[in-house]
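These notes are about the structure you will find just below.
All protein chains of the complex are present and in place, except for one that has been dropped.
Here the chain labels run A, B and C in written order, and each chain numbers its own residues starting at 1.
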Amino acid sequence: MNVNGESISGEVEDRMLLVEFLREHLRLTGTHVGCDTSQCGACVVHVNGVSVKSCTTLAVQAEGGDVTTIEGLAINGELHPMQQAFKDNHGLQCGFCTPGMVMSAIDIVNRNGSDVDEATVRKELEGNICRCTGYHNIVKAVHAGAKNMGG
Amino acid sequence: MYNFSYQKVSSIADAVDAIQKAEDGKFVAGGQTMLPTMKHRLASPSDVIDLGGIDELKGISVDGDTVTIGAMTTHAEVAASSDVQGAIPALANLAGNIGDPAVRNRGTLGGSIANNDPAADYPAAVIGLGATVKTNKREISGDEFFTGMFETALEDDEVITAVLFPKADASAYMKFENPASRYAIVGVFVASSGGAVKVGVTGATACAHRGMRLEEALNGNFTADAVDGVEIPIEKMNSDIHASAEYRAHLVKVMTKRAVEACS
Amino acid sequence: MAENGVGASVRRKEDYRFLTGKGSYTDDLNVVGQTHAYFVRSPHAHATINSIDTAAAAAADGVVAVLTGDDLAADGIGPLICGVNVTSDDGEPHRAPVHSALAQGKVNYVGDHVAVVIAETLAEAKDAAEKVEVDYGILPAVTDTATAADDDQQQIHEVAPNNQCYNWPFGDKAAVDAAFESAHKVSSLDLVNNRMVTNPMEPRAAAGEYNSGTEEITLHLTTQNPHVHRLVMSAFNQLAPEHKLRVVGPDVGGGFGVKIFRVLRRVGCRLGLP
Partner (left out) sequence: MYSEELVVGWACRKVNRPVKWTSDRTEAFLADAHGRDHVAHAEMAMDKNGKFLAMRVNTTANLGAYLSTFATMVPSYLYAFLLAGQYSTPLIYSEVKAVFTNTAPVDAARGAGRPEATFLLERLVDVCAEDMGLDPAEIRRRNFIPVDAFPYQTPVVQCYDSGDYNAALDKALALADYEGFAGRAEEAKSRGKCRGIGLSSYVEACGIAPSAAVGQLGAGVGLWESAQVRFNPTGNVQVFTGTHSHGQGHETTFAQLVTEQLGVPIENIEVIHGDTSKTQFGMGTYGSRSLAVGGVAIAKACEKLIEKGKKIAAHALEAAEGDIEFADGNFAIAGTDKAMNIAEVAFNAYVPHSYPEGLEPGFDENAFFDPMNFSFPAGTHICEVEVDPDTGVVEIVKYSAVDDFGKLINPMIVEGQVHGGIVHGVGQALLEGCQYDSDGQLITASYMDYAMPRADNVPSFDVDYAPTNPPHNPLGVKGCGEAGAIGAPPAVINAISNALGIKHIDMPATPENVWRAAQTATS
């Protein structure tokens, strides 16, 4: 598979999850595991351009796919507009849900455009749980990021 | 997860061949229910046969009054399809409210109905629209497909290829979500075509079913008020920490009324 | 006001690492030779442990060790402590049952720690954990708050008759009762404060490393207070002397109280603060 623009190959057990492959084989530990029932979204990455829960995808199922993780967003140290918006709007506290939250946020903007409304943002974040922020600033960040991504 | 042997197949014939050879094989479609179940060690198939590589199972087409959706079409694809939005908007809406965006990008129509979770959304639409489930062996009517909790009419080596949804004059799906899992505590799909009303109910009982009493009341009087007098038998309702049988029975009526109102 | 000083909404210095996936949480540690622990937990809320057979688990693929409460006791590791004394209305300190880190003879809730399997991979540890055979003698369970201390309830701990830890009155009852007698109006309310699970998004984790050359244990923990964690593990649990135990709380993904260690050793309860 192709991960963050680099071609990767490796032998894995059939039962290995994509998130385990990313974290343990590739040491891309920015993608987190916060639950075991596909609810929390800390593990969200993009596969072939769309968000998926990497804890609910087998590594072998992503064979041949293009995978983007949180580590693949910043270019030459410059934050992706959505990352920057999370920083500017204090959209994170402990940082644990943040990678999944940012990956989902980008996916939301990709699908809904840069003038996505608050109700849609809140509804479409239902697969990402945050315990710290109360979501207020995450929603603000998604809007700001959407504008910046819209160009 | 227990270990298993994974195979990705590229044709229906290969899929059937693989499952017949496996000691205790399972097809995986999107895997959004199956993988969490396996992670909790509640399922332990010897072989997992991935249908994701079979191109003929994917895609959406509209032919006359029928919308055909390939079994491996994702919820996201159905929700975003202008064909489905145009022909049966309620179906696109339903698909767009299953799980969350990341789950919708993997989860599929075929996987959902083959699993037949009592709280899944699609079964309500299959029943409510009177859809036909097409497999590699036969065609099964929506009414006969869902046979019990997590049980369907499918044989072990039978693969769903597509579901044929007839267009309706008007239809709507109303879901009362479980606040934790976001599955349906009660979901009601109402469709009206040529004066005939069909009602598909999910979440309420062990298995999605037709709301015959509701249909009877709504045939000839397709208004929310018509639902008021219907008695929903409480004995058959599911009861759990999220909703008692009595509350579920009440919600069936409320959701039906709201669906009827949304149809007008 | 200095630029970026007091009163300024300065953007956070910590955010860059979190936003680029470079945070360093305990589970992110991967060191050479690392093994994985998985706990065998009680499936019963209340049961005696008649026997534990670890032989099959110990022989399973990848297993490094299977350890039980007996091993813990043999190594002199002390029980978990409660730090705060509350004096009961009978003048006695609160009742404090012994809490071993791995159960000894009895389990008292679903999820209680019975044994730990250490293996080369987590999957192997989980596979082997299923092979640990525990013979339980199931006892009735007490779960309801309001009735837990009723006479007919099953006893959980010998040291705590009627399942009562303490009954703690505070205030001038006679004066309060008198005020109620002469009140114009009395309003009353019965209520429940529901039990919550704190749920920081980062699950708890621990990663330990022992350096046999320096005899130092380094323990990375999801902790809100590493020094106190170290103090207690050293002073009360005899894990290692304080200077031979390093506790690191790296990036921690939320605490909310569930990752605290606080020690307030009992010396008796005297009231009347300034």
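Everything below uses one rule, namely that a residue touches a chain if its C-beta (ideal position, glycine included) is under 8 Å from a C-beta of that chain, and two chains touch if they have at least 3 such contacts.
Here the structure is a predicted model, which means the values were calculated and not measured.
In terms of the touch definition stated at the top, the absent chain reaches A, B, C within the entire complex.
Contact with the undisplayed chain is limited, among B:V67, B:I113, B:I232 or B:L251, to B:L251. When the whole complex is considered, the residue among A:G10, A:G113 or A:G134 that touches the unshown chain is A:G134. On the side of subunit B, touch with the chain left out of the figure occurs at residues 40, 176, 178-181, 241-244, 247, 250-251, 254. The missing chain lies against subunit A, touching residues 33-37, 39-40, 90, 93-95, 118-119, 121-123, 125-126, 128-140.
FYI, only the chains that are shown with their structure count from here on.
Each chain gets a centre from the mean of its Cα atoms; for subunit A and subunit B, those two points are 28 Å apart. Separation between the centroids of subunit A and subunit C, computed from CA atoms only, is 32 Å. Among the residues of subunit A, those touching two or more other chains are numbered 13, 15.
Multi-chain contact residues, meaning those touching two or more other chains, occur in subunit C at positions 123.
Touching subunit C in their complex are the following residues of subunit A: 13, 15, 23-24, 27-34, 40, 42, 69-71, 73-74, 79, 83, 86-88, 90, 92-99, 102, 129-132. Against subunit A, the residues of subunit C that register as touching in their complex are 11-12, 14-25, 27-28, 30, 123, 199-203, 251-254, 256. Every residue of subunit B that touches subunit A in the complex is listed here, in rising order: 1-6, 8, 31-32, 35-36, 38-40, 48, 50, 52, 76, 80, 99-103, 105-106, 181-182.
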